[in-house]
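Step one of this worksheet: look at the structure below.
Only one protein chain is missing from this complex, and each of the others stays in its spot.
Labels run A, B and C following the written order; every chain starts at residue 1.
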Amino acid sequence: MAFSFGNQLKVSIFGQSHSEAIGVSVEGFPAGLTLDMEELQSFLARRAPGQKGTTPRKEADLPRFLCGLTDGRTNGAPLTAIIENTNTRSRDYDQLRRKPRPGHSDYPASVKFHGCNDIAGGGQFSARLTAPLCVAGGIALQALRQRGVSIHAHLLRVGEITDRPFDPISFSKEEENKLKTAAFPTLDPAAGERMQQRIERARLALDSVGGVVECRADGLPVGVGNAGYGGLDGAIAAVVFGIPAVKGIAFGAGFDAAQKAGSETNDPFYYDETGAVRTRTNFCGGILGGMSDGMPVLFTVAFKPTPSIARPQETVDLEKKENTTLCIQGRHDPCVAVRAVPVVEAAAAVAIYDRLLEG
Amino acid sequence: MAFSFGNQLKVSIFGQSHSEAIGVSVEGFPAGLTLDMEELQSFLARRAPGQKGTTPRKEADLPRFLCGLTDGRTNGAPLTAIIENTNTRSRDYDQLRRKPRPGHSDYPASVKFHGCNDIAGGGQFSARLTAPLCVAGGIALQALRQRGVSIHAHLLRVGEITDRPFDPISFSKEEENKLKTAAFPTLDPAAGERMQQRIERARLALDSVGGVVECRADGLPVGVGNAGYGGLDGAIAAVVFGIPAVKGIAFGAGFDAAQKAGSETNDPFYYDETGAVRTRTNFCGGILGGMSDGMPVLFTVAFKPTPSIARPQETVDLEKKENTTLCIQGRHDPCVAVRAVPVVEAAAAVAIYDRLLEG
Amino acid sequence: MAFSFGNQLKVSIFGQSHSEAIGVSVEGFPAGLTLDMEELQSFLARRAPGQKGTTPRKEADLPRFLCGLTDGRTNGAPLTAIIENTNTRSRDYDQLRRKPRPGHSDYPASVKFHGCNDIAGGGQFSARLTAPLCVAGGIALQALRQRGVSIHAHLLRVGEITDRPFDPISFSKEEENKLKTAAFPTLDPAAGERMQQRIERARLALDSVGGVVECRADGLPVGVGNAGYGGLDGAIAAVVFGIPAVKGIAFGAGFDAAQKAGSETNDPFYYDETGAVRTRTNFCGGILGGMSDGMPVLFTVAFKPTPSIARPQETVDLEKKENTTLCIQGRHDPCVAVRAVPVVEAAAAVAIYDRLLEG
Partner (left out) sequence: MAFSFGNQLKVSIFGQSHSEAIGVSVEGFPAGLTLDMEELQSFLARRAPGQKGTTPRKEADLPRFLCGLTDGRTNGAPLTAIIENTNTRSRDYDQLRRKPRPGHSDYPASVKFHGCNDIAGGGQFSARLTAPLCVAGGIALQALRQRGVSIHAHLLRVGEITDRPFDPISFSKEEENKLKTAAFPTLDPAAGERMQQRIERARLALDSVGGVVECRADGLPVGVGNAGYGGLDGAIAAVVFGIPAVKGIAFGAGFDAAQKAGSETNDPFYYDETGAVRTRTNFCGGILGGMSDGMPVLFTVAFKPTPSIARPQETVDLEKKENTTLCIQGRHDPCVAVRAVPVVEAAAAVAIYDRLLEG
């Protein structure tokens, strides 16, 4: 299945980029959870377009809750929200059924669905479908906070520009607040400035640029997740790869660990002053044997550059069966990683809350 | 669930490192598949210990098939194989319940299972559990080959030593054969030599070293996989993170894509001489929108250094509730990535075949 | 999970009796299926209230399709439809949180959900939730017909009044048409008349009456379903028990088989004039070993009497913690089995199509 996932928290996402509406239905939130709708709106606003370095398209993205809430609290029934699609310009996409866009799903989708797929705006493959994920994730974030767990992400890299990475051990309230209120999602505002310039340069060059999002989850109890194929890392990865343009995920030291010695990457345990078991370093990214070890869970996600670029590109004409050239019209984020920051948080929230509910 | 996974190919792995037996039960192989037992044995031998750079422990790892086969062919019933555990030295592990090994699952497992978990040999968290995965994967590889799909992996990196990467477009029969028969799993024998020396150096230093495995799947039809959370990349990732010591996975250009422009990483489509649609480059790793695009599927997997090292390490004494030092005895691979090469192939085979069966 | 089910056809139902909207999202319909919306409307109209022997409440039940369709054809994305709830009178239900209705879910629901459940109209336990099941089932019926499979149900029994049972072997086109166009869902119109009188009698006595629905599926190929816990019978049962008020299900000779000899209930195989293998009798209800055997699949479903009756009933006051009496207001079907006839068809269609897609 493409859009149904989760074990204890069953998420079913639906919609296409230009369908009448998109939405999500979630089973598994415990009854009695009070939803803070304003907070949810703020969270959704972080992925909405119109920010610097993103597309000028307007999407209100106000979810309408159809069911699952009684007097503002979850009532144990599936929680379903839809977002009406109002601002769609399907004419932009007429030629794409014939001429698949490089780097996009158009070609394999047309083969898989025998040409019956919805091509407009990328159909079900559109990043627009991350909006309902953020609805589910935004609620999961609220549910997690009630259990003492918080999740934060920032833009670690855009092209060759890098932000300061998260401290793998501690995350101060001050830093958390600064990140939350930052106009651009970096820990270091100067890095953010340079990233925005880098993105603008890509845009002016009719090009795009990739990026890396780093995410942390603090406050998880020890033992969340499972051995084998039920690990917290695998669960997060499975959801994260549902976000369009993701090309990689790594936990803790990640690919760098491959170049290290065990004496360098083993995280020594010790008792801290409160009597809690902690590790002095956190190269494992807070996960041992698929389970949380009590330290912050840390991972990075690689996003490829937006494949929709305004330059002429080589492709094929599937009707004429010949090689041709394509010019993509329309408005596109030159760097999908920017708006992906809250989406990664949402993905992590959904995956982690699912494992936390396993108890 | 920790050890049950797959949608169309339902894999249930069982066992602990030192339990009486370990094994796997698989539902979903079509009836009538003839198994080549010798080929399966050869495949399993590739992950067996005793090779250069691996542990001297002997594991025969001969699976005994309990059911699911009639006259050497799958019969439509669950296919179950067990491997008896004969060479176990549980006394090595007596102190570990008290003193969790850094970089291992001991600590979160003891919290999660209230001390009831099997600590011997890592219990259910042991890399020994990759043997039944290889039984399932080895059969999936045979089933895939009948569908024209082949899967190969090699050791791309050990510490700072790198092998030549796969050509992202083509894989010659000659190269395939050389890799298959190589004593050490690299494309470039010289790189293999240097890696073995690097591993031996780690061993002599009472240390260990990480590595990266690169894997390719050739021959997949277009459109295998799904949009959203049903993608081929997510499916592979979910199984791969079930392999112990994995810290990251990346497809195609992976994390490098984050530093590139769209004009660099978009793979232009063209018609080749046979009239097939292909791409001139393969930065997407053969996957667009979660679906195979007809080009080789390519991904890399990062393995951390073996956490079991013979040096004294800081840890805690969970009984005395104080900091202490641990010296791990026993025989351990200084680089888990070596034996992980066929395991990554098995993981990919199981995940890809599962998606292929979706039709 | 309560409202997500299916393996190949993933159905997620959402909504409460009086929530803003109810609906269903379905993954797994093959792309390219043309929907006949008029036929779907006719099907939905059969379960709508306002018929003889049913509640006078008006429910338009016009589904609005949000996504999953392009130019009237399924496009491979989740197919989602919602039905707005416009005619709700929640004031009818104010006292029920305190005084649970006998025969209803009120009491266990309030315990399970700590009083946070939506009590209005029965909330998520309402038979109103069968409307979205009928949307999914109505589409599955169309998909099944394209595969040569048809499903029909009738009211076999209301109280002591019985309709003529289905012929277990053949179902003439004439009979099929008569049943389809019947104002009341019986094979024998005279039995239907008597049933309606029986229901009216119950209504006038401020009471209700139970019933039995019989269902058949014709045209299934041999071998649909599976051994063990994947059987066609178990799959149908699992969905049918999701219909409120169902208390039993039986296939073929069902409970009568318990009183018979094997020589009476074994269905002898023979070659018919077309060279097809058939059975002379059909006591097994078309299912052997969990698989269709090529004969009509036949089963009956028992519905309890509507628990909402207008007579005073004993119950408890959960606030005062004392015994009390309850008088239920509102308009209720005196016999839920009448409107359940198409619901059983929908349940069967969804379950059978799911197994058929397994291939």
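Following the convention adopted for this analysis, a contact is a pair of C-beta atoms (placed from the backbone, for glycine too) under 8 Å apart; a residue touches a chain by one contact, two chains touch by 3 or more.
The structure presented is a predicted model; accordingly, all values stated were derived computationally and were not measured.
S.K.: Out of B:P78, B:G210 or B:G285, which residue would touch the omitted chain in the full complex?
M.R.: Checking each option in B:P78, B:G210 or B:G285, the one touching the absent chain turns out to be B:P78.
S.K.: For chain A, enumerate the residues touching the unshown chain of the complex.
M.R.: Looking at chain A, the ones touching the missing chain are residues 7, 76-77, 227, 359.
S.K.: What chain B residues would touch the chain not displayed?
M.R.: On the chain B side, contact with the omitted chain comes from 1-4, 10, 12-16, 19-23, 25, 27-28, 31-32, 64-68, 70, 73-80, 82, 109, 112-114, 116-118, 123-124.
S.K.: Please identify, in ascending order, the residues of chain C that touch the omitted chain?
M.R.: 1-5, 7, 13, 100, 102-105, 107-109, 111-113, 124-125, 129, 157-160, 202, 205, 207-212, 222-223, 226-231, 233-235, 237-242, 244, 246-255, 257-271, 275, 277, 279-280, 283-285, 288-294, 300, 302-309, 311, 313-316, 318, 321-323, 337
Keep this in mind: only the chains that are shown with their structure count from here on.
S.K.: Go ahead and note the Å separation of the Cα centroids belonging to chain A and chain C.
M.R.: 39
S.K.: Please compute the C-alpha centroid of chain A, do the same for chain B, then give the distance between them in whole Å.
M.R.: Taking the mean C-alpha position of each chain, the two centres sit 26 Å apart.
S.K.: Could you list the positions in chain C whose residues touch two or more of the other chains?
M.R.: 77 - these are the residues of chain C that touch more than one other chain.
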